[in-house]
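Only a single protein chain was left out; the remaining protein chains are all shown in position.
Coming up: subunit A.
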Amino acid sequence: MLKIENLHAEIDGKPILKGLTLEVQPGEVHAIMGPNGAGKSTLAYVLGGRPGYEVTDGSVTFGGKDLLDLEPHERAAAGLFLGFQYPVEIPGVSNVQFLREALNAQREERGEEKLTGGEFLKLAKEKAGLLKLDMDMLKRHVNVGFSGGEKKRAEMVQMGILDPQFAVLDETDSGLDIDALRVVGDGINAIMRQPDKGVLLITHYQRLLEVVKPDKVSILSDGRIVRTGGPELAMQLEEEGYDRVMETA
């Protein structure tokens, strides 16, 4: 459902992605691991369409559409969700208002009926419960005053409410303690583990992959996928480190 071919991208003229090729099938959780500076976050931002990230070559197809041709908000409406490593604070805008406007904007773009305030609150309550996030948190301003763990949990509540076809999760596990990691991991499973959905799970560590079991694991290094394997590859990385595993690539 997501097909990336020979993707080249740069920031301020500096090449970061250098011919990245990767395919994720429906029903698949594909983990991307890699050392610092390999281009993991750049990949996430390029898929999301962040301004300043320039694609110089290659293609990304999502559900048969040219993803790179869509504006960021159109990508969201097409079913793409980007989970941020550092969720942004938006003072003055409550989570409830933000998410209702976002969901309704997506629905409108897809030609679907908008949700009423009541319908939305019911949905939000259900998803917040799933991630063990207090509804009061959703009445507060977006990410303002949230701890690192709360921000990540709120990201997953957003994902649950928006119900995307495909999620790119950029280091969703960073800044989480063991308990929060399990809650977030269970959330990803509950929301995204479905035959018609896909996940690109970008992570540094094996820990999250014990909760969200990947179908495939790829190693990203210097802007390219250097190796792809099953879940055992993540285990091997944890034991031997990137350098040794990449040597044998």
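Everything that follows uses one rule, which is that a contact is a pair of C-beta atoms (placed from the backbone, for glycine too) under 8 Å apart; a residue touches a chain by one contact, two chains touch by 3 or more; residues count from 1.
Note that contacts and distances are computed from a predicted model.
Remark: of the listed names "Na(+)/H(+) antiporter subunit C", "SUF system FeS cluster assembly SufBD core domain-containing protein", "STAS domain-containing protein" or "NADH-quinone oxidoreductase subunit E", the one matching the undisplayed chain in UniProt is "SUF system FeS cluster assembly SufBD core domain-containing protein". Contact with the undisplayed chain is limited, among A:21, A:59, A:97 or A:228, to A:97. Shown as candidates are A:55, A:105, A:130 or A:190; the residue that touches the absent chain is A:105.
If you put the hidden chain back, the residue from A:51, A:64 or A:117 that touches it is A:51.
Although one chain is not drawn, its touching partners on subunit A can still be listed: residues 48-51, 71-73, 75-77, 81-82, 84, 87-93, 97-99, 101-103, 105-106, 109, 141, 158, 162.
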